[in-house]
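Shown here: the complex without one of its protein chains, the others still in place.
Labels run A and B following the written order; every chain starts at residue 1.
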Amino acid sequence: MKRLAATLVSFSLIAGGASAAERTITEGANRMPTSADIRAVAPALETYAQQVIRGDLWNRPGLSPRDRSVVTVAALIARDQTVELPHYLALALDNGVKPAEVSEIITHLAFYTGWANAMDAIPAAREVFVNRNIGADQLPPVAGPKLPLDEAAERQRATRVGEQFGQITPRLVNYTTDVLFRDLWLRPDLAPRDRSLVTVSALIATGQVAQVTYHLNRAMDNGLTRDEAGELLGHLAFYAGWPNAFSAAPVVKDVIEKRSTAK
Amino acid sequence: MKRLAATLVSFSLIAGGASAAERTITEGANRMPTSADIRAVAPALETYAQQVIRGDLWNRPGLSPRDRSVVTVAALIARDQTVELPHYLALALDNGVKPAEVSEIITHLAFYTGWANAMDAIPAAREVFVNRNIGADQLPPVAGPKLPLDEAAERQRATRVGEQFGQITPRLVNYTTDVLFRDLWLRPDLAPRDRSLVTVSALIATGQVAQVTYHLNRAMDNGLTRDEAGELLGHLAFYAGWPNAFSAAPVVKDVIEKRSTAK
Partner (left out) sequence: MKRLAATLVSFSLIAGGASAAERTITEGANRMPTSADIRAVAPALETYAQQVIRGDLWNRPGLSPRDRSVVTVAALIARDQTVELPHYLALALDNGVKPAEVSEIITHLAFYTGWANAMDAIPAAREVFVNRNIGADQLPPVAGPKLPLDEAAERQRATRVGEQFGQITPRLVNYTTDVLFRDLWLRPDLAPRDRSLVTVSALIATGQVAQVTYHLNRAMDNGLTRDEAGELLGHLAFYAGWPNAFSAAPVVKDVIEKRSTAK
């Protein structure tokens, strides 16, 4: 309920409020269009946003506002869309995503969507952090204790990938083990379930369905529910376009059905 | 012939004219490079643009300058490329695309390419509309009479999609029916054939060939000719890159051949 209230307050910013977050948005070189800007081009578009996205989608059960924020931010970074990012990062903080989690999401997506995508997200995040006085003490340290590793599962993964690609591209295989699965994925300030949610969202948002099977299974192993996975598709339809949602739908269906049968 | 003249006049803007459209282009934060800018980096590139794109492609029969404008604007918005958008939106109006159609194209692509793509197109469209004194009276209303719906065909589509994905992602399935096929697609200010042309262009321009079959059939049901479909690929090769055109070519071929056999 508190989260929902925060969401509604945050949305009101778009409709003409004048809080810190709104000021943030107008400062960038490419500022986010206002309601008036949108209406001057496409009045129906603004009404769809108001009624369907803000009035329905974000308030639906099935996926919490906090998770919707994680998914939206991941989609925008994966698609390198920075104009609306300050707004959605501010909304993410309002919805309960911690600054340390924002920091880890950007770091994670450097690897999963390309380094420049993470670099392009830095100015927006910096702006939002500065406006809210979020300093180094709220950010994850460079090094420190890691989450425990499931050695058997990781060895199995590494063996499989090594057999497939070790001869062809040993460097890619080694980086994947050393930097990704034995380091990045074990950083404690983003829960494994959320790290998988970010990864799956980025894959769907960029049309890279081939790897959704592995990462969605991983997400569900770590606690993402079947309903959340379905609702994720409905949410990403708006933020990554209908075709990306429908390209992923058969893969999501297949993962969910195989997991049901296996039980 | 009048259209061709408009096209040539519009192109002359790039080569050094000083009309309203040109001034529009230089106002943005990231202005479109001039001929001189391009020659300072790649003289051959500017010559290809002059001889092949402006001198040949846009003047070819098979696809009208008006349709080429629709396709180009759809490709740029789908690929979130906004720097050249003010120029191509101005050219679209010169080529006979109505302001109401521009408005509907952007609204349509919010759903078919992602909300942020539409948002990122707003400033360019607003700039062009302001420069031409295009006001609210020339824009489609938020609500109003809709085009007639083919209830049987829509029920068939909804049943098929519902059977496939209704269990997994009911929200996506419902939004698709209620917001897209029983609302967006029935808005009267963009003809169904043009709405399909925009959709197919966006799909090809972003490499999402899986859904080209459905939407190209729909486009051809609504009047897109076989020659126009072929010419579309030649046009998109320049605006979305050769690989996207060639990835779509087998799908376009398959659709055209199956329709010929069926007759």
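We adopt the following convention: contacts are C-beta pairs under 8 Å (C-beta built on N, C-alpha and C of every residue); 3 or more make two chains touch, one makes a residue touch a chain.
Quick caveat, the model's predicted, so the values are computed rather than measured.
Student: Among A:Pro33, A:Pro65 or A:Gly207, which one is in touch with the chain left out?
Tutor: Residue touching the chain left out of view: A:Gly207.
Student: Mind listing the subunit A residues that contact the chain we can't see here?
Tutor: 29, 80, 102-104, 106-107, 110-120, 122-123, 125-126, 129-130, 136, 139-143, 164-165, 168-172, 175-176, 179-180, 187, 202-203, 206-208, 210-211
Student: What subunit B residues would touch the chain not displayed?
Tutor: 29-30, 32-33, 37-45, 47-49, 52-53, 60, 62, 75-76, 79-81, 83-84, 205, 207, 229-231, 233-234, 237-247, 249-250, 252-253, 256
As a working rule, only the chains that are shown with their structure count from here on.
Student: Can you compute the centre-to-centre distance for subunit A and subunit B, using the mean CA position of each chain? Integer Å is fine.
Tutor: The answer is 28 Å.
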